[in-house]
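For this view, one protein chain was removed and the others were kept in their places.
We call the chains A, B and C, going by the order they appear; numbering starts again at 1 in every chain.
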Amino acid sequence: MTQPLALPMEPATWNRGRVGMACLIFGESTFFSVFVVAYLFYIGKSASGPQPSDVLEFPVFATVCLLSSSATAGLAVKALTQSNTVRAGLALALTVGLGAGFLGATANEWFGLIYGHGLTIGTNLFGTTFYSLVGFHAAHVGLGLLMLTLVLGGVLGGKVGAGDSERVEMVTWYWHFVDAVWIVVLTTVYVVGV
Amino acid sequence: MSSSRHRERRFGKRARPQARARASRAFLGLLAGQGVAQADAGGGTPSLFLPVAEPAQSILDYGTLLVLICAVIFVVVMGLLALTVVRFRASAVDDGEEPPQIYGSDQLELAWTVVPVLIVIVLGLITAGRIVALQKDTPPAGSLAVRVVGHQWWWELEYPDHGFVTANELHLPLGQVAFLELESEDVIHSFWLPQLSGKLDVIPNRTNTMWIEPQKTGMFVGQCAEYCGTQHANMLLRVFVHAPEDFERWVRDQQQEARRVAAHAEGRALFATTACVNCHTVRGLSEIGSFGPDLTHLMSRTTLAAGAAVNDEARLVDWLTDPDHIKPGARMPAMKLSDAQIARLAGYLSSLE
Amino acid sequence: MDSEALASPAEGLSLPAPTSAPLYLAVGLALMLVSLVTSVLFVWAGGGLALWGAVGWWREMFPEEAKEFVPAQAESERAPEIVPVPGHVRNLVVGEGGHRVRLPLEYHPYSAGLKGGIAGGLAMALVAGVHGWLTQGSAWHVFNGFALIVLPFFGVAPGPELAGFHAGIALSAAVVHVVLSLLIGLVYASVLPMLPGHPRLWGGIVAPLVWTGAGFVSIELVEPGAAESIQWTVFIVLQIVFGMTAGEVISRSERVKTLQSFPLVARAGFEVDIEGDEL
Partner (left out) sequence: MSASTETRVPEAAKRTTAGWSQSLHDWVTTVDHKRLGILYIAAGFFFLVIGGVEAILMRAQLAVPANTLLEPQEFNRLFTMHGTTMVFLVGMPIITGFGNYLIPLMIGARDMAFPRLNAWGFWMFLLGGIVLYMSYFASMGLYGAGTAPDVGWFAYAPLAGKAFSRGNATDYWILGILISGFGSVSGAINMVTTTLTMRCPGMKMNRLPLFVWMMLVVSFLILLALPVLTGAQVMLLFDRFMGAHFFDTQAGGDAVLWQHFFWFFGHPEVYILMIPGFAYASEIIPVFSRKVIFGYSFMVAATIAIGLVAVGVWAHHMFTVGLGKGLSVWFAVMTMIVGIPTGIKLFNWIATLYGGKILLRTPMLFCIGFIGQFLVAGLSGILLSGAPLNWQLSDSYFVVAHFHYVLIGGLVFTIFGACYYWFPKMTGRMLSERLGRWHFWLFFVGFHLTFTTMHVQGVLGMPRRIYTYPAERGWEVWNAISSSGAILQALGVAVFLFALVQAFRRPQWAGPDPWNAWTLEWSTSSPPPAYNFLTIPEVRSRRPLWDLKHPDDPDWEHE
């Protein structure tokens, strides 16, 4: 006889994992919106250079990496539900690779900004808002990447299987969220702000 | 909106009927009476119920309306609550019965939703109208310009049209609109003269504007209302409202350069050669210091250190010896001078009338 | 998870097992943050603890959630079965079969309130227009006068220009007028039937007089002198026209059941007679 903590009302649609992750994403969104608001508020208010239009280039590679990684993450979950661990492992590895590509692109951009243009967080308001917004996003990508890597390890080690697809899906929810934040950041920093 | 400008002008000109001042006083007569009695003693109660200028008077009228509405609501709801509790108290003997269970009434819910909605609509309209009428973004014609700069923990007051700077004591002519530009040198302060106008924050990198039209002569107090650091409590402010001719005389005095009294030449030299001049300006002696108050006519002010002490030679000696004794944490450093030097310096400063 | 089989729930249950992992993680994270104001050593100490906690937490969850068996309480410690309370519940006598229900039972529909509000508002506007046309030669004068009452604080000064038509004033006045009319209609629909005596007296005369008085006081307080520019007789007449019309329309609306014979509190749903005790 099973004795769960409670009998869930509608087990299939809104279980603990989904609601919890949705709440986390909701809270994270408000956290990011503060930085987006600060960025928008300070556009064009820097007392000295460099200005965004001087130094920022539209991050095509990073964007392609991150957006496509969302798709591969989705594929991984689908494969896992169908117990196709090989395909799931491949899709996860691809996701991790694309995420790492995004982080690499960001690191490259920052290197150029810091050493090429002398823009640091203390240079002006642009530097302040840019590094904090993009940096927090990158940190979240890093966190998502860590979780995906753990999942990948589990899949490769045979410890994560079809039975865990629900949990893995929650990890990809977080990944999709990070992806969505990137679209906002992209619009704010590289479209509106330039 | 031409009509709204028309209204604003009407606003300033209207002589306030005594009746209304009386009504306001009756509202909290006890408090008000106390204020009047002490006003001559150099302080007095800066009560909202004793307005001496626009817009404080208009705000009081508006506030009285709000208070009346709220008082009616208070009496009705509190009465209901009290009656209910008294009437439906359980009797000492428990009859073991449960009262009838009533789940609700949509009609009642509707009634006590819509009636507050109506009150909010009316209050909202009134409030919107007051806000529009009382905020002036541009100086009215013929107004007196004053620039107020907040410092930790004193007020710099500049009369740009008359070309002089003073501190902590604002002088205004009766019946003329003064248009104040509020700026801050360091942190956020708030400029508040309860009897003359509402408060408005003094914010770095911003210029806020405020207007005052005094309707009564006398001295009135106010102070910084936004916490601004250690000595926030002693960032006091005094306003002297003069008859126009007295105000003119005060302006002429202030426009003079600092007095030179031969007897205090030594003290004057000491002032000019020590660190005093780094922070303080004395027009006619040194005008580089801007960190501390302008001392050109120091003795024309009634208080020292933004109201922390009475301004006389004895207190000046105290102040120069150990500012922390009078105003702990004040930005003025102890100058580490000998007693004789301090006496000479205080002598010189007390000659700056 | 949650799949541990037990012989019988009466013997006990498995619950999440106690663990110190969250504490380690919390202390670790706090130490890492506090390193900002203390020493960089705390980053390493905190990081180590946090990692220890995170791994411990992970092991609590994977591959199976850690559980602890909690034996069931002895029979004597359990809360006894709830027995029906002796004594009984007093019943309402209004309504069907003397039973407890949502009160009041039947009322004016809300649509009647809205209709009444519209009718009252229209009647008021009509009378105001005719009056203006007869006395001032312009129907707009009174409309603008109304705007002056409702929006006295937007700087609409009384003057000759009030005779003409001003789109802005008329529009804002109309909006406020419509909103207020509808809302008052709603209040009428819900409250009027509860009042003792004649609803037309309450809705048509008493209520308009009350709010006219309140309006007079407020205007005098906020803007002394503004009250002089209002023709209060006309104003009162207009309010009464509104109240009568709205009250009339609402009173005529179809009510399935009227509760006129009950006292106010009963009709409001608060209180009832306690005559018929049992079902």
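In this text, a residue touches a chain if its C-beta (ideal position, glycine included) is under 8 Å from a C-beta of that chain, and two chains touch if they have at least 3 such contacts.
Nothing here was measured: the structure is a model prediction, and the numbers come from that model.
Q: Kindly name the visible chains that come into contact with the excluded chain.
A: Displayed chains contacted by the hidden chain, ordered by label: A, B, C.
Q: Which one, B:102, B:299 or B:335, makes contact with the chain that was left out?
A: B:102
Q: Residue by residue, what part of chain C touches the chain that was omitted?
A: These residues touch the chain not displayed: 9-10, 12-13, 15-23, 25-27, 29-30, 33-34, 36-38, 57, 60-61, 70, 72-74, 76-80, 82-85, 88-89, 99-102, 265, 269-272.
Q: Just checking the interface: what residues of chain A touch the absent partner chain?
A: With respect to the unshown chain, the touching residues of chain A are 4-9, 14-16, 19-20, 23-24, 26-28, 30-35, 37-38, 41-42, 45-47, 120-122, 124-125, 127-129, 131-132.
Q: Going by the touch rule given at the top, which residues of chain B touch the chain that is not shown?
A: Residues touching the hidden chain, for chain B, are 28, 31, 34-35, 38, 41-49, 55-56, 58-59, 62-63, 66-67, 69-70, 73-74, 77-78, 80-81, 84-85, 88-90, 94, 96-105, 108-109, 112-113, 116-117, 120, 123-124, 127-128, 130-132, 134-135, 152, 186-188, 190, 192, 194-195, 197-201, 203-206, 208-209, 221-234, 236, 307, 328-329.
Here, only the chains that are shown with their structure count from here on.
Q: Per the centroid of Cα atoms for each chain, what is the distance between chain A and chain B, given in Å?
A: That gives a centre separation of 51 Å.
Q: Measuring centre to centre with CA averages, how many angstrom lie between chain A and chain C?
A: Taking the mean C-alpha position of each chain, the two centres sit 41 Å apart.
Q: Going by the touch rule set out above, which residues of chain B reach two or more other chains?
A: If we look for residues of chain B contacting two or more partner chains, we find none.
Q: What residues on chain B touch chain C, complex-wise?
A: 1, 3-8, 10, 17, 20, 61-62, 64-65, 68-69, 95-108, 110-111, 114-115, 117-118, 121-122, 125-126, 128-130, 132-133
Q: Spell out the part of chain C that touches chain B in their complex, as residue ranges.
A: Where chain C meets chain B, its residues are 85-92, 100-104, 107, 110, 150-157, 176, 179-180, 183-184, 186-187, 190-191, 194, 217-218, 221-222, 224, 268-272, 274.
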